[in-house]
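Left out: one protein chain. Kept in place: all the others.
Letters A and B mark the chains in the order given here, with residues in each chain numbered from 1 onward.
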Amino acid sequence: MTRYLRYLVPLGIFAVLAVFLFRGLSLDPKLVPSPLVGKPMPGFSLTRLDDPGSTISDTDIKGKVAVLNIWATWCTSCRAEHETLLQLAETGQVAIYGLNYKDNRAAAQRWLQQLGNPYIVNAFDEDGRVGINWGVYGAPETFVIDRQGIIRDKIIGPLTPENVQQRLLPLIAELKS
Amino acid sequence: MKRLFPALLIVWLLLGAAPLSATSTLESFKFATEAEEQHFKDLLAELRCLVCQNQSLADSDADLAHDLRAEVYEMVQQGQSDAQIIDFLVERYGDFVLYKPPLKPATWLIWFGPFVLLAIAAFLLLRALRRQRQVPAADISGEDRKRLDKLLGTPRVAGKDDDA
Partner (left out) sequence: MIPELGNFSLILGLTLGLVLAVFPMIGSLNNTPAWVALARPTAWGQFFFVALSFACLVNAFLVDDFSVLYVSQNGNTQLPTIYKVSAVWGAHEGSLLLWALILSGWTVAVSLFARDLPAVVLARVLSVMGMISIGFLSFLLFTSNPFDRRFPVPLEGGDLNPLLQDFGLAVHPPMLYMGYVGLSVAFSFAIAALIGGKLDAAWARWSRPWTTVAWVFLTIGISLGSWWAYYELGWGGWWFWDPVENASFMPWLAGTALIHSLAVTEKRGAFKRWTVLLSLLAFSLSLLGTFLVRSGVLTSVHSFAADPARGLFILVFLCLVIGGSLALYAWRAPDVSSGGRFDFVSRETLLLGNNLLLVVITAFILLGTLAPLVYDALGWGKISVGFPWFTTMLIIFAPFMILLMGIGPLARWKHQDSDELLRKLRLPFLVSVGAGLVAAMPVLHEGWSLWIGEAVMLSVWLLATLFIGLRQRLQHRQGPTGIWRDLRLRGSGSYYGMLVAHFGIAVFVVGVTAANLFDVEKDARMSPGQIIEVAGYSFRFDGVEAHQGPNYRADLGTVSVFKGEREVAVLKPEKRTYLVQTKPMTESGIDAGFTRDIYISLGEALGGGDWSLRLYYKPLVRWIWLGGILIAIGGLLAATDKRYRMAIRHRASVLVKGGLAAGGRP
């Protein structure tokens, strides 16, 4: 019987391969998960977007459950997620900080004036150095940070009512308790 | 609204995709020797541009690639080793940023796989050859063949029978 089983090996190998290919259809090969999840947030000290004279640093964020949203005016998905961010801000559930990434200060300020400002404070990362430290590879990205300053999640891509409901808010509730 | 997220994600990803034909040049990076410059380029060639559709940091023109090249250059100038630079990037972006997967238990499958495959194939081949030998062949031995050749008289010249 083993003689005949041998001839089934190619089919068996293909079956395994097909399973992986099928799984692959629901995966995104370009998604880069963050190795920073579970680690303390990278330290930074940048000027505030609204006031070049003052600074904001990671210590200002520590101590409360917060999200850090990476955004820029040149990023159309950021425009799309802005509505969701405003709604999130209104719930008052979490402190929203922003990192204005590789942008023009004046344009960014205008943007917030026109569209509304969901952020408590915005850090202005002009050259993107801080972004690199946070493993940012494209805007928008949103980090969830707990009271101890540990990064607990990174949402890649725009925030939508779906991922806010299903991913963000439950995590925030958990971190608060 | 459910449709929007995937669409937005695609748009977001597409925006990051680099125009793959633009030549990125590295003339803005100065080196003391040509060997150093080559070493820098070789290092960049092993690092992945994360926003591109499969390009290395050496030939991508994406914004992020510009920034990362500048970072790597600075670290090289500071005298950091390749390992340190790689660690720096992996800390922030994960193993995905390396085109040469790091050698660790998780990647043994990749690094030793080809040799394991070779061993398996060689084993199967030898087994097939040996099994074949077990069936007695209606054939003559090497000695007999030499005698036969001599008897037939003609020196052996290769010809069409030897073709594949």
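The criterion applied here is as follows: contacts are C-beta pairs under 8 Å (C-beta built on N, C-alpha and C of every residue); 3 or more make two chains touch, one makes a residue touch a chain.
Everything quoted here is computed from the prediction, not taken from an experiment.
Counting over the whole complex, chain B has residues 19-29, 37-38, 41, 45-46, 48, 52-56, 58-59, 94-101, 106-107, 109-111, 113-114, 117-118, 121-122, 125, 128-129, 132-133, 135, 137, 139, 142, 145-146, 157-164 touching the chain that is not drawn.
Interface residues of chain A with the unshown chain, by the touch rule above, are 3-4, 7-8, 10-11, 14-15, 17-18, 20-27, 29-33.
Note that in this section only the chains that are shown with their structure count from here on.
With centres defined as mean CA coordinates, chain B is found 32 Å away from chain A. The touching residues of chain A, counted against chain B in their complex, run 28, 30, 32-36, 75-77, 80-81, 102, 127-129, 131-135, 137-138, 140, 157-158, 160-163. The touching residues of chain B, counted against chain A in their complex, run 1-2, 4-5, 8-9, 11-13, 15-16, 50-51, 53, 63-64, 67-68, 71, 90-94, 96-97.
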